[in-house]
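Excluded from the complex is one protein chain; the other protein chains are retained at their positions.
Chains here go by letter, A, B and C, matching the order in which they are written, and residues are numbered from 1 within each.
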Amino acid sequence: MDLPHLYRQMLRARAYELAVEDLWNHGFISGEMHLGTGEEAVAAGVVTQLGDGDGLALTHRCSPALVVRGVPLAPMLRELLGAEDGLCGGRGGHMHLFSKEHLAATSGIVGASLPTAAGFALANSRLRPGAIAVAFTGAGAMNQGMALETLNLAVAWRLPLVIICIDNGWAITTTSDSVTGGSLVERAQGFGMRAETVNGRDVRAVYKAAAKQIERARCGKGPSFLLATCPRLDGHFLGDPLIRMANKPIAEGKKVFGSVLSSVVSRGGGGLADRAGGVTQMMSVMAKARRSGTRERRGDPILAVYKTMNKHEAERDRIDAEVAAEIEAAVAEALADVGEGSDG
Amino acid sequence: MDLPHLYRQMLRARAYELAVEDLWNHGFISGEMHLGTGEEAVAAGVVTQLGDGDGLALTHRCSPALVVRGVPLAPMLRELLGAEDGLCGGRGGHMHLFSKEHLAATSGIVGASLPTAAGFALANSRLRPGAIAVAFTGAGAMNQGMALETLNLAVAWRLPLVIICIDNGWAITTTSDSVTGGSLVERAQGFGMRAETVNGRDVRAVYKAAAKQIERARCGKGPSFLLATCPRLDGHFLGDPLIRMANKPIAEGKKVFGSVLSSVVSRGGGGLADRAGGVTQMMSVMAKARRSGTRERRGDPILAVYKTMNKHEAERDRIDAEVAAEIEAAVAEALADVGEGSDG
Amino acid sequence: MQVISFGQAVDRAIEDAMVRDETIVLIGEDVPMLRAPLFARFGADRVLAAPISEAAFFGAAAGAAMAGLRPVVELYMVDFIAVALDAILNHIAKLEAFSGGKWRAPLVVRAPSGAGYGDGGQHGQSLWGSLASIPGLTVVVASTPADAYGLMTTALAHDGPVIFMEPKLLSEECLEFLGRGGRDTVTFDVPADGGRGVVPDPPHAIPFGSAAVRREGADLTIASVAVGVHRALAAAAILESDGISCEVLDLRSLRPLDVKTVVASVGKTGRLLAVDEDYREYGLSGELAAVCLEAGLSPRFDRVCVEDTLPYARHLEKAALPNVDRIIRAARELVNA
Partner (left out) sequence: MQVISFGQAVDRAIEDAMVRDETIVLIGEDVPMLRAPLFARFGADRVLAAPISEAAFFGAAAGAAMAGLRPVVELYMVDFIAVALDAILNHIAKLEAFSGGKWRAPLVVRAPSGAGYGDGGQHGQSLWGSLASIPGLTVVVASTPADAYGLMTTALAHDGPVIFMEPKLLSEECLEFLGRGGRDTVTFDVPADGGRGVVPDPPHAIPFGSAAVRREGADLTIASVAVGVHRALAAAAILESDGISCEVLDLRSLRPLDVKTVVASVGKTGRLLAVDEDYREYGLSGELAAVCLEAGLSPRFDRVCVEDTLPYARHLEKAALPNVDRIIRAARELVNA
């Protein structure tokens, strides 16, 4: 395990996302932009172990893994800007980033990364023995039929597949546990799949856990499932109203609560208990969002890995500088000719 | 537990299916006709416990449960005959039998009984507290996404739902275990659902196991899953080629093996091991079909319950006679005016 | 008479109906927050948060409808119907036929649709053409708050399954959530009369199968739904100054389709331009051509539709959608050629 390398990759992923946030705020990026801030330890811990021919299927929250995989940054950014020389000609966009060269695909359909990666794994088992495939997925997505089916398919076909499930506690505004039965690790095991859980903020732990599963897959011992718990630092997507409300409860909250309150006091509808229950649950979701959504430094994996690099201070400083320069250059390159892709 | 009543229900289901087989052989029934012979103990053990308002969602192999539920037999048979006064006006057919009165629905789409029953359960929890819903499903169907999703949904919503999964060892020509990872009971448990297994040939065991789960559901304690192992006595559907081959290996087998053999010896294609592997696997499927598919009396649940009725010999004889008369009358009524529904 | 937003109109139609009819329940991902006023008023028993399991909760909604509830079941976007189609195509749409007419089940699918805010090709489809091809379904698409209220009200009282499509570009709430996110650095080309409008008080239901003539004209019929209606109206205003008089039809209901109104208009103008944010081939534009020919009309005909997977880049997306320029060009060719 090359800790400085992991540190660098995490930092690259974070810096990339911060650049994206900036571009988004300036209106250069349209639609739903999901950041993977907070997931860098998982991306670095897993994706640095991939090599030639290995496949990677990702979700709407795809940037950290793509950055770590080495997909060129400026074309990715230009894709987000909608430039016709972007990674996908401006035709894919943030949820549809594809790099054939890296056998890397993303999808905006929740759950789709699993079957796609299973297909990559199948092809690899036939065409490039020893090569594997990795699916990243959110925990919410593990309630989607095609994802569940793939747990079984991968076992039945003994595919060289590693499923990395990131549990950030949320699916948009719904807390995952409120709509998920059982534990996801036991669920995967129930399909006969190897499964374990790991602290997704700890890059060394992720690296080790993933290494075992990747090794199994490479040797033809079949698929496995790794549940990485991880904070969601920036809400579901940029501009997430829950986060905005958490940050500016009065200004933003008012808008929502105005109509809620007028409904609550209307004649007709549920009894008092129902109404109280509804409002209480909403308040609790809001409170949770506030706790988790304020870039609480404690949960930030970058901070954790930064500390572990205390012994290599000089190297750390060098990496910091190099990454900053790399991202700055990528942004500059991406913005070179910006008119075209921007708003409207 | 009223054993004579259970015996009667099992016998009714069996006698109905034998009548259907006869009608099918005479060409009065078109398309795919799936018999539930061998599953009578499960149908009787579960469905006799349902009452007013309880819902029932079934598969392509639906007759035993419908017969036990008390759906009138002659209209069901007339539906199979395609008569316009059949249960569904001749418009539904064998895989689409509906009785609004019994809140009973069937579907030819594998896996669909689970979400439908979950919906029945949801409506019951709101409109008829204490009433529940039961889904029957095959084991092969438990790899279908909507079925898996429903395991989670039912737990998340704490639905009054009992899922009865019949494992007859097969999904058409595929042995269930060859494409299913893990055990289905552990799979259901992995979703946080109560689950257990029962010998589906033993009506008393089924009754008891189902009683517990039904009671839980009625009291609002949530869903459960019962895996009933059961022989498949008559192949996937009437005319199943595997069964025909098993019964007449030379005449029927020749047709298939002719083309297989010519392919096996063709130039091009897999290596010797692949070819041998393919042929070996096919032979083994065929052999299994032969073992399971020849109405092997040992596995027949009717025989088992018949024996348990030894103490009530007179009553048994009476039931035998009454059931025979009932089915005969239903067939006669169904065939009263047969021209219209028959072939073509 | 009150000016409200499109999204409010839909929500209000549901809220009003939920007060009247206790069997109406709302099912969907995130509905407690997305429909917060309803959740707060009716509680968790009637506004159910679903896991991301569209196949199961659409199937369950169908079952619940069969068993006496009237579920409104939500998709985040109609694109995602692909994972839940079986419940619609093979179950809820066929129930009435399969049961020999003895069993009907009331179910309303609320499905935001369409593009125009740069979310890429999996998040901007319309797909109403394919849905409207399915016997047993009703498919409606509103283009104004008043119609949104009126069609949703009719849907909620209907005894069979209804797909109610809600164009995202007309819904401030959708756009804010999916596109703007609190920024003032992006703009969207929102048709003013679509995004906000008067809902009559008391509001009235709109029957299925009745198109609205949004503008009368003599030279050319432009038939459309949703955002396309507003683009057509904008084009018509410009074409007027060229001396081209357009009649603009808002079909509102695709199944059943108001053939009579289409035929009457095309019979008068002799020209038909189909404007459709759904895919060009095997869809609405073709159906319009067919009903005209069936009626013995032989109009000059063209169509402005989406021809390929929608691109993400906003300038490419704009060009791919039926926009005012494309409509004007096609209209001029039809009239002048």
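Please note the rule applied: a contact is a pair of C-beta atoms (placed from the backbone, for glycine too) under 8 Å apart; a residue touches a chain by one contact, two chains touch by 3 or more.
What you are looking at is a predicted structure, and each value in this text was computed from that prediction instead of being measured.
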Touched by the hidden chain, restricted to displayed chains: A, B, C
Of B:L3, B:L127, B:A211 or B:V264, the one touching the omitted chain in the full complex: B:V264
Selected from C:K94, C:R110 or C:R214 as touching the chain missing from the view: C:K94
Candidate in contact with the missing chain, chosen from B:T173, B:N199, B:T229 or B:T308: B:T173
Touch with the omitted chain, as defined above, among A:I29, A:A117, A:M309 or A:L335: A:A117
Options A:A15, A:I29, A:A43 or A:M146, residue touching the unrepresented chain: A:M146
Missing-chain contacts mapped onto subunit B: 24-27, 30-32, 79, 82-84, 86, 88, 90-96, 107-111, 140-141, 143-146, 171-174, 178-180, 237-242, 244, 252, 256, 259-264, 266-271, 273-275, 277-279, 281-282, 285, 340-344
Subunit A residues touching the omitted chain (full complex): 55, 57, 86-92, 96, 98, 100, 103, 105, 107, 109, 112, 114-124, 126-127, 133, 145-146, 149-150, 152-153, 156-157
Absent-chain interface as seen on subunit C, which is shown: 55, 79-80, 82-83, 85-86, 88-90, 93-94, 97-98, 120-122, 129-130, 132-136, 254-255, 257, 272, 278-279, 281-290, 292-294, 296, 298-303, 307-309, 311
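By our rule, only the chains that are shown with their structure count from here on.
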Mean-CA-position distance for subunit C and subunit A (Å): 32
Separation of subunit B from subunit C, taking each centre as the mean of its C-alpha atoms, in whole Å: 41
Centre distance in Å when subunit A and subunit B are each reduced to the mean of their C-alpha atoms: 43
In subunit B, residues with contacts to at least two other chains: 145-146, 149, 152-153, 156
Sites on subunit C at which at least two other chains make contact: 45, 50-51, 53, 55-56, 83
